[in-house]
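Quick one: structure below, then a few questions.
Removed from the display is one protein chain of the complex; every other protein chain stays in position.
Letters A, B and C name the chains as they come in the text, with residue numbers starting at 1 for each one.
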Amino acid sequence: MMVTPVVLSFLFPLMGTLVLAFSSGRLGARGSSVIGVGSVGLAALATLWAVLSHTGDREIITLWTWISVGDFQPTIGLGVDGLALVMMAVITGVGFLIHLFAAWYMTGEAGITRFYAWMNLFVFSMMLLVLGDNLLLLFLGWEGVGLCSYGLIGYYYQGLDNARAAFKAFVVTRIGDVFLALGLFLVFMELGTLDIATVLTRAPEFWAEGSATANLAALLVLGGALGKSAQVPLHTWLPDAMAGPTPVSALIHAATMVTAGIYLIARLNGLFLLAPDVMLLVGVIGAISLLLAAFAALAQTDIKRVLAYSTMSQIGYMFLALGVGAFDAAIFHLVTHAFFKALLFLSAGAVIISCHHEQDMRKLGGLWRKLPVAYGGFIVGGAALVALPLVSAGFFSKDEILWQAMAADRNGLLIAGLLGAVLTGIYTVRLVLGTFHGEPGSDHARHPEPGTNLITHHLPLVVLAVLSTFIGAWLYPGLGGLFPDAPGEAVEGGHTLLQVLAIGAVVAGLALAGWLFLMRRPWLDDVASKGAGASLWKLWHHAWGFDALFDRVLVRPWQWSVRMLRFDFINLIMNLPALIARGFNAGLVRSQNGRTRSYAVVMVFGATVILLALALVPGGVA
Amino acid sequence: MNGIPMEHGLILASILFSLGLAGLMLRRSMLFVLMSLEVMLNSAALAFVVGATAWSQPDGQAMFLLVITLAAAEASVGLALMIQLYQRYRSLDLDAASRMRG
Amino acid sequence: MEIAFYLSGLVAVLATVGVITGTSPVHAVVYLIVSLIAVAMVFFALGAPFAGALEIIVYAGAIMVLFVFVVMMLNLRPDAERELTWTHPRHWLGPSLLALVLLGALLALLRQGGVSEVIDGELLTARAVGLTLFGPWLMVVELAAILLLAALVTASHVGRRSNPLNRKMTGNRKRGGTP
Partner (left out) sequence: MILVWLILIPFLGGLLCWQAERWGEQAPRWIALATMLFVLVISVVLWLGGDFSLPGSYESQWLLEWRVPWIPRFGIEIHLAMDGLSLILVALTGFLGTLAVLCSWHEIAHRVGFFHLNLLFILGGVVGVFLALDLFLFFLFWEMMLVPMYFLIALWGHSGSPGQTRIRAATRFFIYTQASGLLMLVAILALVFVHYSNTGELSFSYDVLRGTDVPEPLAFWLMLGFFIAFAVKLPVVPFHGWLPDAHAQAPTAGSVDLAGILLKTAAYGMIRFALPLFPEQSAAFAPVAMTLGLVGIIYGAVLACGQQDIKRLIAYTSISHMGFVLIALYSGSELAIQGAIILMVAHAFSSAGLFILSGQLYERIHTRDMRTMGGLWSRIPVLPGFTLCFVAASLGMPATANFVGEFMVLFGTFPSAPVVVVIASVGLVLAAIYSLLLMQRVHYGPEYRPGPLKGPDAREYGMMLTLLVLTIAVGLYPQPLLDTTAAVAAPVAELFTDASDLAARAGEVN
């Protein structure tokens, strides 16, 4: 097996996991965090080396043939091209910073070895997902990531609701995975191969554009992507996934796992181009999730849940970009989003740890002077989230998406995007003001203990802050070459008009938020506490009631059927022969009454019957 | 009168047999049961002799002799059992000895 | 000769009816003896003197005497009252109907059968019977002897007064083997 940088990049986390898993307690907290962070650091270096030595065209490294039966020949092969390298950079880069911050965040927690084992396994699975050039290997990474998110969300396993959140996350993403698996089966049946490159070349030959199979295949792959990227129908697990430690939320539910869906669609763009109305569906789902999450974020009290809904909303933007065919823009936003959302989550983590695990905004406040680094992180991250013009990385990527939507004249999606930008502005300002300004809500908030460790606390936040500015946007190498040309290229004019619109939306959002939360705070509170306002607030707080809907439609019938079927009624059918036998027994026992004379009568009766038979049967005697 | 047709003999035997059988089933006392048993055996013997004389074959009568020995053996054992029954249950009622219930 | 046959046949049937319906055992035994003798008369009427003689000597003489001995030994009082309770038709209707049906079946079989010989009274001498008995049937005679021996042993053992089983059963009441 050639020891190329790419292979090294995903072997290091694997080694890290194995060492941590089999150390079973011998490594102390320091030892395991050193190994945990170190392995991802080495992976980051290997990726850097791979990026530098990348020659531009797609390079396949086949380790070994996984299964070969007849024409079913999936191989453990790594496809290294621009897209994979960008994703690897994000995973290992941002991953490393998050691992570093986790060393500070998790001090004093029990079972750090287990934490880092899971985190390294997660990075390994994510690398496999991104590098897999064979759909089955991609599926391996896909499910591995699901298992690690189960392990990490359920990290504080003592609490029953944490474990339940982990269970819910795994099952909902597993439903998505089943859709993807069905897609795989269909693709293999129709095209006879699972290798991504050959699938993309054979698809146009075998399927006409818009044909039923193309639509079905695209739809199934979309189903898988929705599950993993927490978009509208399969999104209920993301807010509950905040039960895990904050670095986990940062790594999994901001930077990497939730973007797996976007990567999948971007990788299989050929499939989606063959099914235009499924592409439109992708855009529409993106828009819907965008708005739904934005509204929900307005009514959250827990910092992490606000960020979770904000993640869902930003991924909605990426789906919107994919829907209009701007694959490059989607990846660009994916990268910048990874930076600023990781920054926001880590800053939130800093706040939470400083205020002794206090996550409720109403109990926090007045922290901006006491936690300067966290406040700085929130400001820069918030700016990028809101897409503050010219300064933040978010502006460049979100503007690109909106421009592509406009160029592809999908005006409905464009309007949704702009409305989303306004709402993003509002909830970001609400978040920052609620957490850092105003009066401290509890004594935890009155005297927080700010993180002082230079390397594990300040360094990640500062680096991510830098990446969240225009430098991050500048760092992104355009991946245009890899994807079919986006709608934007064909249209010249109108870009500046779009930029004006976008900036207008952002400014309007900030102004409205500032006016609402600074000047008219009491008016806002009493509107939100009475009649229509209160019910609207509650609806948004529970994310439009999807959770309750799924609970009543799916979970409760399932539990009812499990209770009903606990008594194995099909088994009763097999008890039938036993019952029949017992019935006969009861009947025949009565004939044995012990009296000889009745036996004599029965005997004579038998004899007579035989004699009669002989007598009556003609010619019987002859 | 030119001889007795054979059927009559056999009819007599059948009547005697069924009478014995009825007695066997009707009576509760073991003595009567044994006696009706003897009647049945006797009717069988009668049928043999009627057959023998009709076809003038001596075998019938030889068989008759065997039937009688059988009757004798059976009667003796039957009576011995009856004595035991009487000693055990103080009466000859067959239904009393019904411990072999199912 | 035919009259003798029919007459004694009738007597035999009536005597047997008497046996079945009799209440007191002694009467029943006597009726049985009459029935056996009537059957012996039938044998003589049919021309089988050897069979008739045997019937009287062995059957009526030996077996019936055995019955009388046992009846006397157990000095059975006629359990009239039990027999009376028993006259309710429900008891005797079933079995007698069954016997009648059996009789009907036998008669039907007889009528079907091709028995048409007529017995015209020539004697079947004891000598012929003796020759067959000790001719081809020698083995059977030996077997009959063994059968009688077996019956003898069983009867003596089962009928013994002080039966070991019995002593264990009644051991606690009183010593001695009175019946």
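Here, a contact is a pair of C-beta atoms (placed from the backbone, for glycine too) under 8 Å apart; a residue touches a chain by one contact, two chains touch by 3 or more.
Fair warning: this is a prediction, and the values are worked out from it, not measured in the lab.
The chain not displayed here makes contact, within the full complex, with A.
Here one chain is not drawn; of A:6, A:43, A:84 or A:136, the residue touching it is A:136.
Here the missing chain is touched by one residue of A:390, A:574 or A:617, and it is A:574. Of the candidate positions A:10, A:170, A:295 or A:476, contact with the hidden chain is made by A:170.
Here the missing chain is touched by one residue of A:490, A:532 or A:562, and it is A:562.
For the options A:55, A:158 or A:452, the residue in contact with the chain missing from this view is A:158. As for the chain not pictured, it touches chain A at residues 21, 24-25, 64-70, 72, 76, 110, 136, 139-140, 143-144, 147, 150-151, 154, 157-160, 163, 167, 170-171, 174-175, 177-178, 181-182, 184-186, 188-189, 561-563, 565-566, 568, 570-571, 573-575.
Everything below uses one rule, namely that only the chains that are shown with their structure count from here on.
In whole angstrom, the spacing between the mean C-alpha positions of chain B and chain C is 5.
Between the Cα centres of chain A and chain B there is a gap of 98 Å.
Our note on geometry: chain A versus chain C, Cα centroid distance of 102 Å, whole angstroms.
In chain B, the residues that touch at least two other chains are 21, 25, 28.
Taken residue by residue, chain C touches two or more other chains at 95, 98-99, 102, 106, whereas all remaining positions touch fewer. Chain B contributes residues 1-12, 14-23, 25-29, 31-32, 34-36, 38-39, 42, 45-46, 49-50, 52-56, 58-59, 61-62, 64-66, 68-77, 79-84, 86-88, 91-93 to its touches with chain C in the complex.
Contact residues on chain A toward chain C in their complex (touch as defined above): 601, 604-605, 607-608, 611-612, 614-616, 621. Across the complex, chain B is touched by residues 588-597, 600-601, 604 of chain A.
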